[in-house]
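Reading through the structure tokens given below for one structure.
Chains shown are a subset, placed as in the full complex.
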């Protein structure tokens, strides 16, 4: 019975994420322009892009541990690639929220600018990329991914299994309930 | 016939790069002092060194995609190692030019200083390295390269093949012609 629940959760998570993760196989460059909040899944979506621009007052967090669940969307692979192991551990193991400037210092974003400048700056870079030779851009992006050993599938498999297991924990139920009622969770390590 | 042209270009590229790439097997530390412009091959040469100092007004770019050709000199491996995947994608997929301070922020260079201070600062670090025990320096450099899995040959093979293929594209011919006559290229994706 528990096994069936587990399989059900597992399959649901993989389906939910598939649409997000398909961004990773886009052959042309992808740029994220982050205004407002990018928490959890939104954070992961931005990480799937090649380059990120953020607003100075953007609120960024990977708050999974605060909810009692495991992170997904290959964040455990993409975040240390972007900001190094220590910054990834800092953010993932505390779930703390950072603003645009700290995101730039860590290497998560290329630039933090005023909210109304985020999209224009992202479009400016997109314009420079679009002015290059299309075949060369795709070919270089492909090589870059090969040399950096970018393959999200093993991480996605590992994460979705850990997610399905943790979602059945008492703490995950408490974490999600606490978030819904905007109160601090009381975790028991179970 | 096309096959023969391809083999010829391929072999020529590999020979041309061999001298540059030999820098990678130097057993003692190598330091680049970059004054003025380091575009394309010059950029790659600096990347092959262990540490880089740049002038504040140094002009740095990997402009291959603007010419319609694939980058070489193992830049697709060395650049993400130095500045992370996102900064590498940003620079390689746009071909845009950066100055010394941005190069430092990205992690490409250790320091950006006034042009007349670049060489003195590089020599200062070289002096500190030369004051260390020679056997220890070589042995540590060797271990560092092993732990970071530094082996440029697979990337060089991949790059030179992509270069030889792209060099026969219409856009590469247009990109090089446009650069020669200092006009913007008109790419067709062919």
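Note that the chains take the letters A and B in the order they are written out, and that residue 1 is the start of every chain.
What we mean here is this: a residue touches a chain if its C-beta (ideal position, glycine included) is under 8 Å from a C-beta of that chain, and two chains touch if they have at least 3 such contacts.
Treat the numbers as computed from the prediction; the structure is a model and nothing was measured.
Summary of assembly composition: all chains derive from one sequence, 2 are present in place, and the complete complex in the structure file consists of 3 copies.
The criterion applied here is as follows: only the chains that are shown with their structure count from here on.
Distance between chain centres (mean CA atoms), chain A to chain B: 30 Å. Chain B meets chain A in the complex at residues 64-71, 76-77, 80, 84-90, 92-96, 107, 155, 158-159, 162, 165-166, 169, 171-172, 174-175, 184-185, 187, 189-190. In the complex of the two chains, the chain A residues touching chain B come out as 29, 50-52, 81-82, 107, 110, 125, 128-129, 131-137, 139-141, 143-144, 146-148, 150.
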